[in-house]
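This part shows chain A:
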Amino acid sequence: MKILTGNDLKTGAVTWWDGVQWSLHVEDAVDVGDHADTILVRELAARRVNAAYAIDAVKDESGVRPGHIKERIRALGPTVRPDLTLKPADPTAGDWVI
Partner candidate 1 sequence: MAEVQFRFRDDEPVADPGVTVDAFGEQTNAAAVRLEPGDDARDLIPHLDRLQLIEVNFPVFGDGRGYSAARILREAGYQGELRAVGDVLVDQLTFLRRCGFDVFAPEVPLDPVDAENAFSRYAEVYQPTTDGRAAIWSKRHG
Partner candidate 2 sequence: MYKYDTYDQAMVDTRVEEFRDQVRRRLEGHITEDQFKPLRLMNGLYLQLHAYMLRVAIPYGTLSGAQMRMLGDIADKYDRGYGHFTTRQNIQYNWIKLEEAADILADLASVEMHAIQTSGNCIRNTSSDQYAGAAADEVVDPRPYAELIRQWSTFHPEFSFLPRKFKMAVIASDIDRAAIKLHDIGVQIVRNDAGEIGAAFYVGGGMGRTPMIAPCINPFVPIDQFITYAEACLRVYNRHGRRDNKYKARIKILVHELGKEEYTRQVEAEFAHLLTQNIEPPLAELERIKAMFADPAFEAGLSDELDRSDPDFALWVDNNCVAHKQPGYIAATISLKPVGGIPGDATGEQMRLMADLAARYSFDELRVTHAQNIVLPHVKKADLYALWQALDANGLGTANLDLVGDIIACPGLDYCSLANARSIPVAQKISQRLSAKSQEIGELKLKISGCINACGHHHAGHIGILGVDRKGVENYQLLLGGSEAADTSLGTITGPGFDEDGIVDAVEKATQVYLANRSDNERFLDTYRRIGMAPFKEALYG
């Protein structure tokens, strides 16, 4: 699947396109099929997101998994600071990025 990610313009937070708006959670990301460019142009112009781009991902039993480690780290947070990730209570969350 193709999903879209970027950063919130004002806060810089990592966001994912959920079909309607930008979510903080990669699990919400939807397959944009062939519409990546259309959505990106519109959303960037509206300044609802910054530096957004399309990536490959797969959907498995654990949810949406970006194809590259870089986006998996973006989705979770820094692996060396589990307390600052989106899953601070899960000590094994870092395993998901590798």
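Observations on the structure shown:
To be clear about the criterion, a contact is a pair of C-beta atoms (placed from the backbone, for glycine too) under 8 Å apart; a residue touches a chain by one contact, two chains touch by 3 or more; residues count from 1.
Basis for inclusion: all candidates are chains of the complex that A comes from, given by their letters.
Please read all numbers here as calculations on a predicted model, not as lab measurements.
Shown alone here is chain A; of the other chains of the complex, listed as 1 or 2, the one that touches it is 2. The touching residues of chain A, when paired with candidate 2 in their complex, are 7, 9-14, 44, 47, 50-51, 67-70, 73-74, 77-81, 84.
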